[in-house]
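Structure in structure tokens, see below.
All protein chains of the complex are present and in place, except for one that has been dropped.
Order of writing sets the chain letters: A, B and C. Residues in each chain are counted from 1.
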Amino acid sequence: MTGAAFGGYQNEIYLQGLAGTTPAFTTDATGLEAAAEKVLEPGPFSYVAGAAGSGATARANRAAFDRWKIVPRMLTDATHRDLATTVLGTPMPAPLALAPVGVQTIVHPDGELATARAAAALGVPMILSTAASSTIEDVAAANGDGPRWFQLYWPGDNDVCASILARAKKEGYTALVVTLDTWTLAWRPGDLDQAYLPFLHGDGVAVPFSDPVFRARLEKPPEDDPASAILRWISMVTGTDKAWAQLPFLREHWDGPIVLKGIQHPDDARRAVDAGMDGIVVSNHGGRQVDGALGSLDALPGVVAAVGGRTEVLFDSGVRTGADMIKALALGADAVLLGRPYLYGLAHGGEDGVRHVLRSLLADFDLTLGLSGHRTVAELGAADLVRT
Amino acid sequence: MTGAAFGGYQNEIYLQGLAGTTPAFTTDATGLEAAAEKVLEPGPFSYVAGAAGSGATARANRAAFDRWKIVPRMLTDATHRDLATTVLGTPMPAPLALAPVGVQTIVHPDGELATARAAAALGVPMILSTAASSTIEDVAAANGDGPRWFQLYWPGDNDVCASILARAKKEGYTALVVTLDTWTLAWRPGDLDQAYLPFLHGDGVAVPFSDPVFRARLEKPPEDDPASAILRWISMVTGTDKAWAQLPFLREHWDGPIVLKGIQHPDDARRAVDAGMDGIVVSNHGGRQVDGALGSLDALPGVVAAVGGRTEVLFDSGVRTGADMIKALALGADAVLLGRPYLYGLAHGGEDGVRHVLRSLLADFDLTLGLSGHRTVAELGAADLVRT
Amino acid sequence: MTGAAFGGYQNEIYLQGLAGTTPAFTTDATGLEAAAEKVLEPGPFSYVAGAAGSGATARANRAAFDRWKIVPRMLTDATHRDLATTVLGTPMPAPLALAPVGVQTIVHPDGELATARAAAALGVPMILSTAASSTIEDVAAANGDGPRWFQLYWPGDNDVCASILARAKKEGYTALVVTLDTWTLAWRPGDLDQAYLPFLHGDGVAVPFSDPVFRARLEKPPEDDPASAILRWISMVTGTDKAWAQLPFLREHWDGPIVLKGIQHPDDARRAVDAGMDGIVVSNHGGRQVDGALGSLDALPGVVAAVGGRTEVLFDSGVRTGADMIKALALGADAVLLGRPYLYGLAHGGEDGVRHVLRSLLADFDLTLGLSGHRTVAELGAADLVRT
Partner (left out) sequence: MTGAAFGGYQNEIYLQGLAGTTPAFTTDATGLEAAAEKVLEPGPFSYVAGAAGSGATARANRAAFDRWKIVPRMLTDATHRDLATTVLGTPMPAPLALAPVGVQTIVHPDGELATARAAAALGVPMILSTAASSTIEDVAAANGDGPRWFQLYWPGDNDVCASILARAKKEGYTALVVTLDTWTLAWRPGDLDQAYLPFLHGDGVAVPFSDPVFRARLEKPPEDDPASAILRWISMVTGTDKAWAQLPFLREHWDGPIVLKGIQHPDDARRAVDAGMDGIVVSNHGGRQVDGALGSLDALPGVVAAVGGRTEVLFDSGVRTGADMIKALALGADAVLLGRPYLYGLAHGGEDGVRHVLRSLLADFDLTLGLSGHRTVAELGAADLVRT
């Protein structure tokens, strides 16, 4: 699948217009949230759209993108574009993967299965969350031949951890994405005001509930006492005392690339390199964890400089448009993750909604890349941007 | 026509007030868009007012103007002003031309013909778009003795290109303005959400439809199968692989000044000079092509420095007021292009509407120039501005 | 009248609260405009509140104040304050004068006479506009023993000019304030959209209409043909070709301090010093003349540095609060002028309204000065501010 094919979604929509058909869901990346709010209950909407504390970090994520501007180049013959790249050993049609998001059934009954199908259809890697509401096995089946990675909320119980990793590996998840920034949940007023935490209501627990080692840790099976099982699960995730010294445990139990997600400080990036990690994700969890933090894109240049090419760098938090992708890539990211927007697509139309959002973003990226004067992702660099 | 005559439009309006008459359309350059929205269908309005992606570039265009401030001078005796200048060999009553805008019949049935008449009445050069909804010949007739230039969307088919250029030359279009930034359409959510592309509905195709070489390329005449003809035309414009090396073709087929429109990077400006171009237009197509790009005025100083006076520099994208014109000129532009605002005038009142918008802008420019302490455009320079 | 007396207006209001009485008009300087809009017709409101072009200069005036911040000092014993100063030879209870504003009857039938009475009651100098709707003589009578200056729109006809100056001098106007920035009216969309120019409807013409030399210039007396008389008057003011070389004429015909109003550039300030002017007013006419210009407070430091204490510097444009006064004074102004706010007070309640607005501003200034740690205006300096 070539870049031109992505951009072709635009023509597809215009041509449908001849028959009087308009897109079922908006093509405006900045309008997705408002459109999703109309089809979601307040609890799920707040959980997805919300952020930590005053929301300052989420706003900073967007403001950081606005500080950098693309300087387009002319007459470069960028008609034929090839957006393909390989990240973490995974060939990708474009430098984009789906960020891990848990409990997707709160926005649509098909949840992660729909996402897995849409991702596979486009060849975009999906990162399955430990907090998913479908099992590792079911998502793998839905994803089929599509590329997939597994995100880990690192359990305190090593046996549970090893069991989950083994299942993921067996099911063809090639890379492991270890989230560092969420060993406890942040203060999220949007959810707290509604006392809404999806895990407590039975969503997003398929991965642990289906795990035999985890089940063995419980007094009763989850089916008999879901609330206790959920609390046990949360307690295993929350408050764990993970530190750099424990990373070898993951390496022992994962035969493939390992990526640390949540890096914002250059020193932490250096430590990840020193620890032999295969990649890092510069991310602040979409502003959902530390309120008042720097915009993730503001962290990217320092991290890229610290890493010096010794490990792969993915970028996450705040990506909405093709221009955002270009900016992150030009500042040194190897690929970016998309989070909330595909959940809005899922909320609106299940698998079709996710596909529509992804195709829209990829078309936007493809066209904006070409109109900026580039044919490949590799051409992008700091010279393409100015800071205002 | 002198500057004082432009400013006199103000007195004309005030004196009409004695008879209880107010202007039919607003004189507020920043209120034109909202006023036009009231008389336009959503499709045409979105097409004209909309921008690429998140609209960030269109906002950046305006923000760039706001960073520069005029420092007015006193007691300079600027009562009698002469705004006249000559750009691309064309004597002009003021450093202003009408930017090329296609498919003008979507906002008013008189379309480009009304624009051509209004421009001629004021002596302001009109740049006819390749995507115009009237023919090269009809617009020339409507424009009469008025100065006119021709804008080229550079067709992939050299014979079609040569045919169009020959027709334009024959009809008295003196300069050729080659748009570089729109060899494919950007991702424009405002249009996509409505699946509205005017070309697909028969507007804006008069130039190619009337071209004998283009017609010869079709299986059926456009009259018999307009949809196919349009798609063929779009395919000729979209995806062409133009590059610097092909510029000599244009020189061979155009006996007059050639201007490259869409330059934002100093290196591209230098290449245009090296290629012997007679001018460039610093433009980002009003923010309609590359989302997340720098404001066009932010690009101007670097381009002017790179060019070093070796070619003429026109400025486009974001101009709304007389103060905007002064800023662009003080930063080194030889003239500016006006885009959307005159479309809003056309939407409101056809030829009269265009004239009103132009007279308002010219009066504003004339008065603001004089009140800033200047009598001629040539006096303007960087010393007239401060950056805040 | 001491500073403490100004601050006492606060206590007066609070004590009235014991009897259930609240102020008739708001005490919020930033709420005056909205409050006045409720009692004014659209034409007069737009004329007073409006600005040139896009309104950018008016916004820049406010933004300039926001860039500077006061750093308050503690334990300085500022209980007893003396705000008095002497500017242009006029002892003043505080460094404040009423900016010249014409045609005040458009907002209240008592017009300039009410303003003159309110100013006199507080001892604040009033600057009468050439475009006033009451005569030089009537305003002087209403002003009584109050300090008063005269503002000149410099007529093209030297005899008319000399006649007006002689009348003003005879009536006790001590200083002459020559407005440089309004030899023609700017493009003001708010007024133009309504085709509203008060002069054309008979307001604001008392000064010229009552002048015998001006009357002698007319074919018919103004009473018989007011429209022609007004147009004649406007033509005398508009388009005059005044320049630095003509300043000696004013000196010959004015026995007292002469001040140039409208200076924004340091070089113009130097020329005023070189021309022997007794003062300058750093002003952009409240943003009513040159659109897109720098905020007047942004111009002040450069002008103060250029002047180097060789002439008095007044500040105008954007002053709303006591903190604004402190900032202008700390940056080197000897006094400030207040414009639109007192018109809003006049609109709401005639003389009482003007007094209320002035007492509110003076109380705010008095209290803010003291709470900043100062007892006199002379103590203020650049060390009291930081730039953010």
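Here is the rule we use: a residue touches a chain if its C-beta (ideal position, glycine included) is under 8 Å from a C-beta of that chain, and two chains touch if they have at least 3 such contacts.
Remember, it's a predicted structure, so these values are computed and weren't measured experimentally.
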| item | value |
| --- | --- |
| Residue, one of C:A272, C:L367 or C:L380, that touches the chain absent here | C:L367 |
| Absent-chain contact - pick from A:D110, A:D211 or A:D298 | A:D298 |
| Residue among C:V259, C:V281 or C:I326 touching the omitted chain | C:I326 |
| Chain A residues that touch the omitted chain in the full complex | 52-56, 60, 180-181, 183-187, 189-197, 200-201, 227, 239-244, 260, 262-265, 267-268, 271, 284, 289-295, 298-299 |
| For chain C, residues in touch with the removed chain | 4, 7, 10, 13-18, 21-23, 26-31, 65-66, 68-77, 79-80, 320-324, 326-327, 360, 363-364, 367-368, 370-372, 386, 388 |
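Basically, only the chains that are shown with their structure count from here on.
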| item | value |
| --- | --- |
| Equivalent interface positions on chain A and chain B, same or different at half | different |
| Centre-to-centre distance between chain C and chain A (centres being mean Cα positions), rounded to whole Å | 59 |
| Averaged-CA centre spacing for the pair chain B and chain A, given as whole angstrom | 42 |
